[in-house]
Structures are given as structure tokens and as C-alpha cells.
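Every protein chain of the complex appears in place save one, which is left out.
And now, chain A:
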Amino acid sequence: MLTKQLKNISLVVLAMVATSCSDLLNTEPKQSISTEVALTDITGVRALLISVYDRLQPNTYYGARLMIAPEIMADNVRLTNTNSNRFFNERVNAPSAHMQAFWDNYAAINEANFIIKGIGGANTNEAEKAQIKAEALFLRALLYFDMARVFCYEPTKVVGGANLGMILRTEPTDDVTKADFKSRATIEETYQLIEKDLKEAIALFPATGNRLRANKAAANALLARVYLYWEKYADAITYATAALDAPNGAALATGANYAAAFTSAPNTESLFEINYVQATESLGANESMHSLTTNLTTGNWADVVPTNELLALYEATDVRRTQAMFAGVKGGESVVFSRKYPGSRGPFTDNIPVIRFSEVLLIRAEAYAATGKDDLALADLNRIRTRSGATPVAATVKGADLIEAIMVERRLELYLEGHRFFDLKRRGQTITKASLSAVVPYDDFRILAPLPTAQVQLNSSLKQNRGY
């Protein structure tokens, strides 16, 4: 009797144990998708490409830093007396406050590498494969170029033999073993990779495309910019012309519409601009260009304003001064604010132009002037001055003076678009900060950003920049 009961009971217990399923432990992650799931399908590849664009957006990159730091580290921008402490050290070119965070671009480069490597086998038609690969190549080139501008001298302007470029990775890190410790390539090799990627992208892109995404015109324009930095002026002229001749719907904004162009998405002039959706991508009241550079919304920091010497360069009738700037008061101080980031995409949200029609014209003008074609240079330059309501530069201005006029025009036209510091750097010029009575000579170590200290400590074959 008892043994029978015992038997029954043990059967019950056994049954209890047996029914507990072993797939209890086989739970898949629910908030993230595992690697195998993600890249098996073209939708995964498309989605990964979107992530690369997403990585251009943060305030530490195109969202604000790349727009403001090159201005304030040079002579276009100052901080108001009362300020948020943002860019406080950048404005005195403190060694710790460069754009070293751009080293993070490698995360996006890795994703581009995944796409470039994987797209060949994806289940889609050749046209889409070409489009996706071209976009990834364009983005990889842009990411490398932005890092090269920050961490390296231009190939033709190397100081003290410091010709180091970036660590070049073109294969995805899909395995722990591939996360090896590499050393830096030369700057020449870095530019060659950028050039190769852009040429390949240009060949793959269809003639037209979305200007909120990488496209053929943008690739031509970016390559022209790269050649300008590289001082390969003939090539710069070729690709700038290609971009200007087939601008993918972009055009030079009229004077009347100059400021309004910055409120349309994309900007009339943008060959490529970064798109932001307010609900999920706004950089907010603390870190957005809108907050930092305007007082149009109450509570904005409104502490990034043009220097007096820049303001003095604008003619009274220049729409870029009359339309795209306005007077205001910050902390009791009379200042001038920009209207390039008016919050046109929703509160604290603006699109960021990466490369504009005007810049391409100025690239070509400078390349013409550098190669002695002053009349062609003058024509391009005066197209911009004329539409802006500024007096055209006289035909008597030639050679070095003409190049200087183009440099001034770049300041006026590309204000708050992140160019001034790089323009001075690529030409090996001294930064003169009138408002601070300070200069940063070209051979000063602070011209290059320090590589992140932790990276140099981590990787013994990674050579730090001079002076750090």
C-alpha cells in the first residue's frame, strides 16, 4: 500500500520535472536582433545603411560640433559674455578641446564596411546594389575625410615630417579577432582611399538622387573639396564642374530667397544635407545649433555669435548680413545672431547642410585662381557676390589677392557651416583671434587634434600627434 503510494508520488514528481521544458532557456533577445538575423536580407542591409546616416547626426558631429568648433577655433565666432560654457575651451584653442571625438567615426565606418562587403550577395537587383554600395562608399569617404581634416595635416602641408594619416580599415570587424591593433597609414594613403571610394561611388550612382541622402552630385562636390585640400587643383575644377553641371536639382539661391533657403528641406543649395525629424532626432534645448546660435526660442543658449571682424567684412547690402543675420541682446550685450538655424524642422531642429552649391562654386573659383585662371575664378566668385547684393570683386584683383578675396568670401558665405579653421589649416595660415588678441601659428601643435589618450595607451603602435 505504502510502496504503491510512494511509486505514484514519485511518478507525479517525475512528471512535474519532465514537463518543465528545456526551451525555457532558449529565449531570443527581444529588443535587439542578433547578427545572423540582421544581415541575411536586403532589408537588413538597407537598415544598416540608415544607421550610418544616423551617426552623422549627433551634436558631437554634424549636429553642432563640426559646425561651430571650426568657426570658434578660428576667427569667425566668439562666445557672448554670459554663456553656457560650451565651446569655452575651443575658443582659446585649448589642447584638450579639439575635435578628437571624431575618432568615433570608426563605428560608422565599420557599418559602411559591412555594407560594402555584404551588398554583393544581397537578395536584390543590381540597381539597388549599386545605389547602396555607392552611398556606403560616399559615407565612408566623408567619415575618413572629416577625421583626416582633424587629426592629420593635408598631404601638401605636412609640418615636421608628421605625415601620418588615419588607421585605415576597409574590412568589417565581424569577429573579435579582427579588432586588432593597427598603426596609422600615411596621409597620402588616407587621401588615396577617400579618392578611390568617391570615384567608385560616382561611377555607381545614378544621375539623380535624394539630396537628403548621398548622391552623385554630392560625391562629385565632395571629391572636388578633397582635391582642393590636396591642392590638386585641376582635378578640383573637373569634379566641381561635374557637380555644378549636374547639381541634382540644387541651384544657387537668389538673394531674395537666401535666408528662406535655410528653412526648406533640403536647402535650395544643398547637394547633400543631413535630415532631422523633430520627434526623434531633435538635439534639444541644450545642444542644438538652434539653441546655441539664435535667441529665436526663449531659453536658447544664444551664446555663439559672429566676431566683430567678421561682421565688419559684410557690406551693408549683403543679404547674408541683412537677411541671414539679425540683431539681438544676450545678457545685456548687443550681439548679432545667425538665421541659418531657425528651428525650421520643429523646435530646436534644423537640417544641416553638408555641401552647398555656393561652396562648390567657391571651390572651383579657388582652384581656378590657384591655377592662374583668374577670370574664370572671378566669374564664379562674383556669381555669389552679385546674388548676395555685395559689390562684385574688381577684375583688377589678381593672383594672391584674388585667392584672399575668395577666402574672405568663404567666411561670409559659409559662416556657421564648419569651414574656417580647415580653410586656414589647409592653406598653412596663422589663426589670428582679434577679439582675444591671440594667434595660433600654423606650426603650433594645437592645429591637430590629439588622438584620444585612451586609444594611444591601448594601442602601442598608434602614434600620437606631436605635442600631446
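Quick notes on this structure:
Here, a residue touches a chain if its C-beta (ideal position, glycine included) is under 8 Å from a C-beta of that chain, and two chains touch if they have at least 3 such contacts; residues count from 1.
Convention: contacts and distances are computed from a predicted model.
A chain of the complex is left out here; the name its UniProt entry carries, from "TonB-linked SusC/RagA family outer membrane protein", "Probable sugar-binding periplasmic protein", "ABC transporter permease" or "Peptidoglycan glycosyltransferase MrdB", is "TonB-linked SusC/RagA family outer membrane protein".
Across A:Thr297, A:Thr322, A:Thr371 or A:Thr432, the residue that sits in touch with the chain not pictured is A:Thr297.
Considering the whole complex, the residue from A:Ser51, A:Thr124 or A:Thr238 that touches the absent chain is A:Ser51.
The chain not shown here touches chain A at positions 2, 5-6, 9, 13, 16-17, 20, 22, 24-27, 29-35, 37-38, 44, 46-51, 53-55, 57, 82, 84-85, 88-89, 92, 94-95, 103-104, 106-111, 113-114, 166-167, 169, 172-173, 176, 178-182, 212, 275-281, 285, 296-299, 331-332, 343, 346-347, 436, 438, 452, 454-455, 458-460, 462.
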